[in-house]
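A single protein chain has been omitted; all remaining protein chains appear in their positions.
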Amino acid sequence: MLNKKPVLDYGYIALVTTWGSDEEIIEAARMSTGKGFKSWGTPEAPGDERLLSYLYKHKHMTPFEMCGMTLEAKCPIFVFREWHRHRTQSFNEMSARYIPLPDENYLPTIDRCMVKKNDSKNKQSDGFGENVLTERQTKTWLLELSELYKHAQHVYEHGLDCGIPKELARLSVPVARYSRMRATANLRNWLQFLTLRMNINAQWEIRMYANAVGDLIRQCFPRTWELFVSDGIVNHEKQS
Amino acid sequence: MLNKKPVLDYGYIALVTTWGSDEEIIEAARMSTGKGFKSWGTPEAPGDERLLSYLYKHKHMTPFEMCGMTLEAKCPIFVFREWHRHRTQSFNEMSARYIPLPDENYLPTIDRCMVKKNDSKNKQSDGFGENVLTERQTKTWLLELSELYKHAQHVYEHGLDCGIPKELARLSVPVARYSRMRATANLRNWLQFLTLRMNINAQWEIRMYANAVGDLIRQCFPRTWELFVSDGIVNHEKQS
Amino acid sequence: MLNKKPVLDYGYIALVTTWGSDEEIIEAARMSTGKGFKSWGTPEAPGDERLLSYLYKHKHMTPFEMCGMTLEAKCPIFVFREWHRHRTQSFNEMSARYIPLPDENYLPTIDRCMVKKNDSKNKQSDGFGENVLTERQTKTWLLELSELYKHAQHVYEHGLDCGIPKELARLSVPVARYSRMRATANLRNWLQFLTLRMNINAQWEIRMYANAVGDLIRQCFPRTWELFVSDGIVNHEKQS
Partner (left out) sequence: MLNKKPVLDYGYIALVTTWGSDEEIIEAARMSTGKGFKSWGTPEAPGDERLLSYLYKHKHMTPFEMCGMTLEAKCPIFVFREWHRHRTQSFNEMSARYIPLPDENYLPTIDRCMVKKNDSKNKQSDGFGENVLTERQTKTWLLELSELYKHAQHVYEHGLDCGIPKELARLSVPVARYSRMRATANLRNWLQFLTLRMNINAQWEIRMYANAVGDLIRQCFPRTWELFVSDGIVNHEKQS
């Protein structure tokens, strides 16, 4: 798999295929006037990058539908739940009706859990209670969580072993369980995905995946990526 | 809420709103020839039901996009995971990032678990192991499952209480947990949903929801429903 | 037909049906927190209009997909060519393969043709030549155009009369010829249509249709319309 990028504790993003190019975006846009791609320019003598910038800034986005990317993603189920709301992508996902899902569950780090309330503008990541969360409490809870994961796996395996249908045995699986899929979309719709999922209001976990998708777009469509980044949407945080 | 139909142990389907009618389908189709709806006929003197039937049988489906339904659904997460793959619907769902999900989890009946292998043409509903599942084993496993639900809820609540962010505390929630949403689609796309989800190959749980959606379509668009049913796709099973 | 609004010389926009409401947008959005619509407020004691405004301004647009409108439109073919690029709408149009199109063709006014180059920021509406267009030239050209319409109709009718297939006889029809359709979309997508087609860069003719669609939205979804208008996109010009 090309360009496999690890994300979170067990996940990854990997490029499967890509089509089109910054040049083909120009060619498609020039259909309106019957002309093709001429050439990229320099800062002194700018070329077709001016048209690319014009298209992007004035939201003439159809030419950006002439390119795209297919990738593979391994994510916890709660991340897929958010991802699959993007209805312009096509998905093929592993199914627990066909095969038992491997025993891999997302366990956040202590730092990730202890986001400070006053540091964050993101209400969703606030704790629910009024109490101040201590490192010790966090450690304890993560231990409880990993014990729960073991318990859930035990019930899952026991169900499978004694002959409970796979599609029911999975009821015990937590939304932290990893699954895997292929996703494909055109460039316009990948950028729309990133606009929502690289945003500071998106949950930190899906932002890590969006950042990895962004890295692939930067490699495949560098001039479009530059325009996207200059919009100020991008918010690269280090992965903890 | 109109027409609230209970489904499974805690779920339901309820009609929110509906638009268009069998008559408006005819009117839309008659745009091509500049004529409108005339009248429904009788078996002896058939009327516009012939055009409706012609449209449906020859897959001229655009006129069926002129009607639709918005409904509310309460389903386990694993059912929503399948439902949300229908990209032509619009969804607004409860979010565990904003409020704690209520402690309701789907627990199947003993009969549901003990589907006999040789009776079923549906490979997905087979058990994974080679052993024959007994009623006693099933009872035991369901007890284990409900114990796991309690354990998961305990970890969830403990996390929330000590200040773990809501969006992380939910990691312990099983895919059997109930959530709630509104869904809207046009009639063509509801029929496509039913074609896939009333099918014998669909998981029994989502079929129960699809049957309830079908009941609403039968009430709102009775002539279109008749054509859909006569296709032989529908497969009403009793809800156990 | 409800609310039939004349547009251009032979065209119109008419409301067929509408579904949902500003209130249902709130209800759909409140699914995330499990609460419903409370009440609209007053300037002194604002109510749910604050949530509506928040949704619109932060582009949480899914709740706006829970409402919609079906309408009928009679437009010249060149307007339909632009309109049909909106892929989120459903269309049923009159077909010249089934019935001969009535002999109605759009003839612009003299004022419409004589848009002054320096007054307009819209390059597309500029004339092609370098010469200054006079009123006399415009009158002459419009006369030539209406003569051409007669000639085209003559060839069309002659073809139909002597037995040329309808689908070929229409080859002579100009893009100014009127046709008729029904179109349906949800509110989010109607607003997107208006964003592009009420814009000063859209051709004046489709803007007149967009304005008429906007009037229907104002009637059916007054609070959403207010938010849309306050964006500054709307640009009501008088119809000449």
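Per-chain residue numbering starts at 1, and chain names A, B and C are given in the order in which the chains are listed.
As a working rule, a residue touches a chain if its C-beta (ideal position, glycine included) is under 8 Å from a C-beta of that chain, and two chains touch if they have at least 3 such contacts.
In this text, all values refer to a predicted model and were calculated from it rather than measured experimentally.
Considering the entire complex, the omitted chain makes contact with A, C.
Across A:Ser53, A:Thr184, A:Asn201 or A:Gln219, the single residue that touches the chain missing here is A:Thr184. Although one chain is not shown, part of chain C still touches it, namely residues 76-78, 80-81, 84-85, 87-88, 91, 97-98, 100, 105-106, 108, 112-113, 115, 124-129, 131-133, 137-138, 141, 144-145, 148, 151-152, 155, 158-177, 203.
Contact between chain A and the unshown chain involves residues 16-20, 24, 27-29, 31-34, 62-63, 65-66, 68, 70, 72, 90-95, 98-99, 180-182, 184, 186.
What we mean here is this: only the chains that are shown with their structure count from here on.
Removal of chain B from consideration leaves the following touching groups: A | C. Between chain A and chain B the centroid-to-centroid distance comes to 27 Å (mean Cα coordinates, whole Å). Averaged Cα coordinates give chain A a centre that lies 37 Å from the centre of chain C. Along chain A, no residue makes contact with two or more other chains.
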